[in-house]
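Following: one structure in structure tokens, then a few remarks.
One chain of protein is taken out of this complex; the other chains stay put.
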Amino acid sequence: MATTERRSGTAAAQTATETALQGAWWKWGTGLVMCFVIYGAFFIAGGAVGFGKTGDIARIVFFHVPGAILQSVSYAVAACYALVYLFKTHPPRKAAEIDARSAIAMELGFVFCALATITGSIFAGMQWDSYWNWDPREISIVIMLLLYASYLVLRAAMAGRPEQRAKLSAVYALVALVPAQYLTWAITRIVPSTMHPKNPLFEKESLSLSYKIVLYASFLAFTLLYCWMSQLRFRAFKVRTLIEGKRG
Amino acid sequence: MTTFDQTAVTRVSWWQQAFALLRKDLKAELRTKVAISSVGIFTFASLLLLGLATAALKEVPTIKLLGLTYPISFDTLVGKQQPAWDSPSKMGMLWVLFCFAAFAGLAHSFVHEEETNTVAALRLSMAPGAVYTGKLLFNLIVLFAIMAVVTPVYIAMTGMTIGSPLVFLTVMLSGGIGLAATATIIAALAAKAQGTGALYGALGLPLLLVFLMLLMNAAATVYVVNAPTLRIVKDVGGLFSFGVLIISMSGMLFHFVWEE
Partner (left out) sequence: MHTFTLETTEHGGAPETRMNASAQPDLSIRLEQVGHRFGTRKVFSGIDLAVAAGQVCTVTGPNGSGKSTLLRIVAGLIAPVEGTVSVTVNGQVQSAGDRRNYLGYVSPDLTLYRELSAAENLQFFGRLRGITLTRDDLIERLTQVGLRGRGRDLVGTYSSGMRQRLKYAFALLADPPILLLDEPTANLDVSGIAIVETIVAAQRSRPEGGLAIIATNEPRELEWGDMTVRVDAEA
């Protein structure tokens, strides 16, 4: 059935981004920047003050911090899509797309959260000689990982009922937003002290220029990687829908 | 014979409907005793297990190292390390018990409706918000009943002190509200997803973990001697805020869960 799509501001922005992201040019760019980051992490950047004996342990930050930040952003994206799904009426195909975007954001959040957890644990092992310390930050990131996993479990449990699955997982994403915010912001401030390094990234003096270059490049690389993965997943979803449509 | 007047239908307020549902649930519960018995048996069994497991533990002094508290638990007489089994830890254990109890029994209110398919009749008669309120109140009552019975027994069994009574009571109340709120919305979700009890546990676990962290933090405040009021408000308020936020979000989102 024909649906007239009203181009609201957000829809226009979305299609604009999509056209901009059509080509492969930016993916080549992502690959290049990521190669630079990986190479730079070991050979270009100097060590940072306060990390281990030689400051070399800080190199894992290039992979740990973008993961942690992106995971949080991803959840916010998923929550926004969930809100839009629930609180506005959509034609069925559009609704399925919005739900897919929300789910993809949660899946990528899971991936990046796992990255952050694992790199954090490796760092802890290097810095304090033990891979797990019951530190509030460590606990928070693991609970966040569990949260993403629970979301995926919920979706898996309702694989056969797409509309209900969309609605219930949107509700869960939004309800779980409450503990997620506590984990991101509150827990580390409530518990008196944490082993996690304070905020050396924001103290200009403790980082050398080479370090900062690689650091900002890593933010860029991981963000672009996120967009790329998200686009791939969404395309896979669209293809799957097409196949199922032809079959049914 | 021209104007049509629907006099039989009066606009019934949410609260009236919620209380009617609460009364119905309590009446059914007292008759069948399903939730109370399953929760009660489970809780007391866990209590016994806990008592057995911790019988050998003793309170130990602690020191602060690197900002974290460690037990000075080396028992020179026996030559072994002892874990720190102090009152905050006991409180934490008590709440782990309540969390399991909640997840054993508080799902019943929604799952039963879903299984016997009385949901249709309710949907035709009640506003979704009233359903949520009624079920939340029911779960609150059941949970507080369990807490009222189990806490004294636990205190007697483990020797947990109460610290400052007012703060203790506030912590227990806030914790109860947070736990019941979490259990209610997760029960509604899991019941609609027609998952097994395992799904209920899986969905609720992350929320409960955050809840427990906030609770442990508040529990520590209970045992601080002459704690500054600001600290109490901060810590207990943090715990209470969790329940309030969950209830707010659930209230806004429930009708998406309830309606098809």
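First chain written, first letter: the chains are A and B, and each begins at residue 1.
The criterion applied here is as follows: contacts are C-beta pairs under 8 Å (C-beta built on N, C-alpha and C of every residue); 3 or more make two chains touch, one makes a residue touch a chain.
Note that this is a predicted model, so its numbers are computed, not measured.
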- Message: Under the definition given at the start, what are the shown partners of the omitted chain?
- Response: A, B
- In the full complex, which residues of subunit A touch the absent chain? 1, 92, 161-163, 244-245, 248
- Could I get the residues of subunit B that touch the absent chain, sorted low to high? 1-6, 8-12, 16-17, 20-21, 23-24, 27-28, 31-32, 116-118, 120-121, 123-127, 260
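Everything below uses one rule, namely that only the chains that are shown with their structure count from here on.
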- Query: Just how far, in Å, is the C-alpha centre of subunit B from the one of subunit A?
  - Reply: 31
- Item | Contact set on subunit A toward subunit B in their complex | 86, 136, 139, 143-144, 146-147, 150, 153-154, 157-158, 164, 167-168, 170-172, 174-179, 182-183, 186-187, 190-193, 195
- Task: Please give the residue numbers of subunit B that touch subunit A in the complex, ascending.
- Result: 66-68, 185, 189, 192-193, 195, 199, 202-203, 205-207, 209-211, 213-214, 217, 234-235, 238, 242, 245-246, 249-250, 253, 256-257, 260
